[in-house]
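Okay, here's the structure, questions in a sec.
Missing here is one protein chain; the remaining ones are kept as they sit in the complex.
Labels run A and B following the written order; every chain starts at residue 1.
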Amino acid sequence: MTRFILVLACLGLAACTQPGGQATAPAQPSADPTSAAYFQSSVGDRVLFPVNEATLSPAARGTLEAQARWLIDNPSYRALIEGHADEQGTREYNLALGARRAAAVQEFLVARGVADGRVETVTFGKERPLAICSDESCYARNRRAVTVVATGGAGV
Amino acid sequence: MWRALITALATLGLALPALAQEPGQGQGRGPLRIEITEGVTEPVPIAVPDFLTEDPQLAEFAAKIAGVVRADLAGSGLFRPIPATAFISPITSLDSPVEYRDWQAINAQALLTGKVLAKGDQLSVQFRLFDIFAEAPLGEGLQFTASENSWRRLAHKLADAVYSRITGEGGYFDSRVVFVAESGPKDARDKRLAIMDYDGANLSYLTQPGDLVLAPRISADGARVVYTSYATGRPRVTLMETDTLQTRLIEDPSGAMSFSPRFTPDGKGVLYSYASRGNTDLYQLDLTSGKRTRLTQAPSIETAPSFAPDGSRIVFESDRSGSQQLYVMQADGSDIQRISFGPGQYGSPVWSPKGDLIAFTKQHRGRFHIGVMRPDGSEERLLTASFLDEGPSWAPNGRVLMFTRETPGPAGGAQLFTVDITGRNLRPVPVFGAASDPAWSPLLE
Partner (left out) sequence: MNAGLAISALGHGAVLLWILLDIAPRPDDRFILPEAVPVRLITSDAPELAAPSAIAAPDAPAPQDIPQPAAPPGSAERVTPLPVPPPPDRALPAELPQAALRPEPSLRPDIPPVPPRPAEAPPASVEQIIPDAPPLAPQSSPQPAPRPQPEAISAAPNDALEPPSDAPALPETVVPAPVPQAPLTAQERDGLRLAVGRCWNFGALSIEAAQVTVTVAMDMQPDGRPVSSSLRLASYEGGSAQAARQAFDVARRAILRCAGEGYPLPREKYAQWQEIEMVFNPDKMRGR
């Protein structure tokens, strides 16, 4: 019996540390579906990209569909999309690449009905890495666009 | 009778070939011609005895100035100062005759003698340079004067004079570098703008910690710096006056992002990248009139521009072909030509102050390189290789490059390095702390 519980516990932990970047931020799953924390953890606030690309994978589209729905359901929120790149590139090109990724997300959301004026973008290039182990497992997590939602005049 | 005739003819016949050889001609072939095709590449051994001074209060300056001169020359990789313990005849006066044999005996090829004296409340350095094997002075003696605080500049100017007399290249020691000083872990980096002498001395900060700052450039007169700052929350091109540290933003529609700024060669404008709706293009702003001109119009990324020193053309980085490559266009944005064609991706191009080369960052198979090529893209040569080398900047003489080298992993950090364009003499710049994004100034006045 103890063994069974242990195995379940291990599986449960494994689920929590699942790679894929869907819920890597250490946010408490919140019960309130209209909160930013809920957006972050349950809806999914980030999508990942292939090297040097700003194309949206099917998984990314799925996440963004959910984001769009949430934003439409919660009209008091604004969104700021941060575009990021991994460290395998020159500094200024990566700024431009981050801008392109953020814009790709913005376009998708707007096309799904989110009002254009509610969504803004910013690039951080390779300046704000999440994972710093300097190999592909970390690079993949850094090639991301993160949607930050806030009420009122946030995300300037 | 016939016999006589035949004998005579025969005699003539025998004699002719001998006569044809003019007497004594066999050896006079003219100068011996020899072709030398193999040489060596070694630093020039130069003797720099401690500088003299008649004023004991200046003794410390004399020693320090000579020390900086030796460090400059040795650091260039082209000279090898000979240790003083090897010297045979001491230098006691700047004007006494040189015992060339003594210096030849220790294989010195050049001798630099110097003297420090006070001139009013200022410091003065005199020097003479001698070609030991030609047994003659190399150029005139010279004297430099400046305030005591600028004693390092005196040393750098002197070293520049020695360097250019012996190599024929312009010097580069009397120059400064503006860069980004870094601290903190890789995922929480703190960056500040800073400026220092090219050799790491006289470091001072230009911005507060806390605001992300990137990739500065310094104007030709050294009075202004332009860079990318996140002080407003998004990347914006920012102009700073170095003597007052006053800053202002480059005008742009709100919500816009701008980065990668460069001064025009005349300093009256700023060339930069502007990102809107995910598309990044090159724009130029006239600082006096405020007029903005769009230079590229393409759905691809255009960034990291660099002017040719005469201002007629611009080299930049674009991924319009599907991967990052280098392009050259006229200064008005016309006639765009691709110049990079090797395998891999090319970026951050910078045009040499001599106009003859373009340095760049190249990425291929997981490695980064600093390289140079001719402005038409030919004669590409890679000078370095590592996990991450990027962002080269030219020394004022167009012969040395400074760049950022970053090491991998969580403990990794950024450091500045210099390398000669022959690929030789790769060495770190002795900066206090981590550093990136160097921009080398022209020679100071």
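Some observations on this one:
Note that a residue touches a chain if its C-beta (ideal position, glycine included) is under 8 Å from a C-beta of that chain, and two chains touch if they have at least 3 such contacts.
Only a predicted model underlies this, so the values are computations on that prediction, with no experimental measurement involved.
Taking the complete complex into account, the chain left out of view touches B. The residue from B:P209, B:G267 or B:G409 that touches the chain not shown here is B:P209.
For the chain left out of this panel, the touching residue among B:L154, B:L282 or B:I301 is B:L154. One of B:P56, B:P83, B:P97 or B:G322 touches the chain omitted from the figure, and that residue is B:P97.
Against the chain not shown here, chain B presents residues 3, 7, 10-11, 14-15, 18, 21-44, 78-79, 95-101, 109, 122, 126, 128, 131, 133-147, 149-150, 152-154, 157, 161, 164-169, 176, 192-193, 195, 197, 202, 204-210, 222, 242-247, 381, 399, 421-422, 441, 444-445.
The criterion applied here is as follows: only the chains that are shown with their structure count from here on.
Per the touch definition, chain A reaches chain B in the complex via residues 52, 54, 87-93, 95-97, 99-104, 106-107, 120-123, 125, 127-135, 156. By the touch criterion stated above, chain B contacts chain A in their complex at residues 185-187, 189, 212, 214-215, 228, 232-235, 255, 257, 259-260, 273, 275, 277-280, 301, 303-304, 317, 319, 323-324, 345, 347-348, 361, 363, 366, 387-388, 390-391, 406, 408-410, 412, 437.
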